[in-house]
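A single protein chain has been omitted from the complex, and every remaining protein chain is retained in its original position.
So that you can tell them apart, the chains are marked A and B in the order they are listed, and the count of residues begins at 1 in each.
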Amino acid sequence: MPQLIIKGLEQDKVKQISKPLVDELQQIIGCPRDYFTLEVVSSIFIMDGEERQITPFVQVNWFDRGQAVQDQVAAAICRHLQQAGCPQVETFFVVLEENRYYENQNHY
Amino acid sequence: MPQLIIKGLEQDKVKQISKPLVDELQQIIGCPRDYFTLEVVSSIFIMDGEERQITPFVQVNWFDRGQAVQDQVAAAICRHLQQAGCPQVETFFVVLEENRYYENQNHY
Partner (left out) sequence: MPQLIIKGLEQDKVKQISKPLVDELQQIIGCPRDYFTLEVVSSIFIMDGEERQITPFVQVNWFDRGQAVQDQVAAAICRHLQQAGCPQVETFFVVLEENRYYENQNHY
């Protein structure tokens, strides 16, 4: 954690932004870089009977770090995706609870 | 948003229901149709050592719109999937929070 779950963005673009994005998130959040996972989801999106491209969106699963840090993380994600050629980006945060998150048999 | 994440249903069936389903959800919820995403997840399901078919289920990520609207959305999803040949359907809602959902750098 944090887990970034990325939909609607090609694998190559995720590869391209992965290093600078995690470099920056690591600074903002203050956690080791190997805590991060960047997941490229291979789902298909459908509208009106046809497969279609969607506005890329990023779900971040993490422990709550407050609105200010969250704002900075969203801004960093947005900037890096825009630099990779996505004019529009949606990012949302899902808060996980520490007593529900286990490393092996022990929760946080 | 709303994001409909569909598991256990073939892509062709999702294509078939996508237009009439969104037509109806748009009426119930009162939001533009391009807010909707229908995601067909390509996961594999396992039970007792073998791949198997599951009862289709639909996760809806959205902002809370109250129990009455939610009931109508679940009923519409159920009806359209049943018309597409699924006798049994499970639908569940995950509430996203507005101050955690960003369009570009700004949250709702």
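Convention: a residue touches a chain if its C-beta (ideal position, glycine included) is under 8 Å from a C-beta of that chain, and two chains touch if they have at least 3 such contacts.
All of these numbers come straight from a predicted model, not from anything done at the bench.
Looking at B:I28, B:I54 or B:V69, the residue that reaches the missing chain in the full complex is B:I54.
Remark: the residues of chain A touching the chain excluded from display are 5, 11, 14-16, 18-19, 22, 34, 36-42, 96, 99-105, 107. Panel shows chain B; residues 7, 42-51, 54, 67, 70-71, 74-75, 78-79, 82, 88-95 of it touch the chain omitted from the view.
Assume only the chains that are shown with their structure count from here on.
Chain A and chain B have Cα centroids separated by 21 Å.
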